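Structure incoming, see below.
So, subunit A:
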Amino acid sequence: MSITIKNLVKAFDRSPVVKHFDEVFEDGEFITLLGPSGCGKTTILRMIAGFEQPTSGEIWIDDQLVSSEKTLVPPEKRGIGMVFQSYAVWPHMTVYDNVAYPLKIKHVDKDTIKQKVERMLKVVHLTNYATRLPSQLSGGQQQRVALARALVMEPKLLLLDEPLSNLDAKLRETMRFEIKDIAMQMKIGVVYVTHDQTEAMAMSDRIFLINNGVVQQSGTPEEIYNRPVNQFVADFLGKVQFFKGTAENGEVNLTKWHCKLDYPEMTYSGAVEVAIRPENISLSRHDHGYNGVIEKKYYLGDTTDLRIRVGEDLVRVIEDGFTYNRYDIGDSVHMKIHDFIVFEDAGDTDDQLRIRT
Partner candidate 1 sequence: MKKLLCALLGVIMILAGCGSSKSSGDESVSGKVVIYTSMYQFVIDEMEKQLEKEFPNLDVEFFYGGTGELQTKLAGEMGSDWKGKLSCDMMLVAEPAYSLELKEHNYLEPMEIEDADSLLRFDYDKDGYWYPVRVLNMVLAYNPDKYKEEEVPHSFKEFAEDTSLKGHISMPDPLTSGTAMAAAAALSDKYGYDYFKALGKQKCMIESGSTALAKLQTGECKSIMILEESVLKIRKEEGSNITVIYPDDGEVLIPSTVMTVAEEKSANANLEACEAVQKWLLSEPGQKCIMSGYMHSVLAGTTDVPYDSVSTDDLIKKDMGVDWNRCYKKRDEIRKQFQKYVTTK
Partner candidate 2 sequence: MRFKKIQTSTQLTKRIIITILTILLIASCALAFAGLTSIHKIDQAGFESSDVYLQVRKLKIEADTFYDDHIAQSLKACSSQEQADATATAKRLLEESWQDSEALNDYDEVSLWKLLAMTYSASPVKKITPAQRRSIKLVKDKDAMRAALLKALANHTAASDDPILKDIEALKNAPESMMALVFLSSWSSNASILDKTTSINFIRSAGSTEAAVVAYKAAMSGNISALAATIMAHSHTVTLISVLVAIDSLLLFIFMAAGKSWKMDFKWILILLIVDFLLIFQLLPLIYLLFKAFFPNGSFTFNTFTRLYTEKMNFTALSNTVIAATCTMILGTIIAFPLAWLIGRTNMYGKKFFRALFVLTYMVPPYVGAMAWLRLLNKNVGTINLIIRALFHLKITEGPFNIYSLPGMIWVLTTFYFPYAFITISRAMEKMDPSLEEASRASGASPFMTVMKITLPMMTPSLIAGALLVFVSAASCYGIPSIIGSPGNVHTVTTRIIEYYGLGVSGINDATGLAVFLIVIAVIVLYISDVVIAKRQYITVSGKSTSPVIVDLRSWRVPMTLFVSLFAIIAVAIPFSTILITSFKVDVGQTLWTTGNFTTKQWNALLRGETLSTIKNSLIFGTLAATIGIVIAITMSYLLQRTTIRGRKIPDFLITLGSGTPSVVIALGLIMTMRGQFGVNIYNTAYILIVAYLIKYLMMGQRTVVSAMSQIHVSLEECSQISGASWLKTMFKITGPLIFPSIAAGWFLIFIPSFYELSMTTLLYSTNTKTIGFQLYQYWTFTSQPQACAMAFGILMIIVILNVLLNYLTDGKFSI
């Protein structure tokens, strides 16, 4: 099942929530709509599901027009499975009945229902809970019921609306991979909505980063992470620090650091903003680059998070865990910058043009 979305716009009472969306999701792709709260990602998802109607634009499933200003194929006719943020597991039915519901609607015979439901429960590891009521289940278990229910009718497409946001950290991680595995096993396309960028990066084939109703960038996790097209994207994914500077003749001058970065391919000259990810800075005692003084250090087990004082700035550096014991607070260190991204400094983060990276 492929989803084609053309010039999608959605406004509630004249204020636009989705300003423009024009994409194609291929069959079997794992797509994530990523962005901060209120950016419009849930609205797009609900339009794909059929719960909202576009103000203008079209949505096609395979070669059938399902949503437009004038048409709206109802959700029950789209053959799409959906998992809600609040799980929406029906409290008056047992786990078995919840999962069996979509099949019962289609008047599938009892035996087939039993077979399919049991299989699904196995997939989500809830076989022993078939007769329980949702009130007797934990959050994670309820979420898995919702998942099983959405999958039992073997849809071609699965929509998930922030399904893991109510779970604790460890469970979130486990479920993340489970969902991805199931999707791959069953060869189902997924459109996944979340504001957690780690989740997005771990699971997606492609990520659409949305802000204020407009897609900022779309691409594979690696693309978006390493080659953000503007400050918003750079900032949203991973950690990043911005420094002002000037560009001139293939060199970038970081104003406050009094350091120069070589950037031979750059043709632009003028004010720039340089984005540096903390993991792209390494420390050493030897004179590699620019120096500063360690002001704080935090031990995170697998990494060490440090703050280096350079003039007025406090630069963030992330090194491996062993680094923690190698340096003390107050030590003078040298930093080497391995990678950076340069943006034209036009003031407003949202409309930055990418230059080159």
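As a convention for this text, contacts are C-beta pairs under 8 Å (C-beta built on N, C-alpha and C of every residue); 3 or more make two chains touch, one makes a residue touch a chain; residues count from 1.
Candidates were picked such that all candidates are chains of the complex that A comes from, given by their letters.
Since the structure is predicted, the reported quantities are computational estimates derived from the model, not experimental observations.
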Touching chain, any copy counted, for subunit A within the complex - options 1 or 2: 2
Subunit A to candidate 2 touching residues, read off their complex: 49-51, 72, 74-76, 79-82, 84-86, 88-92, 101-102, 105-106, 146, 149-150, 153, 159
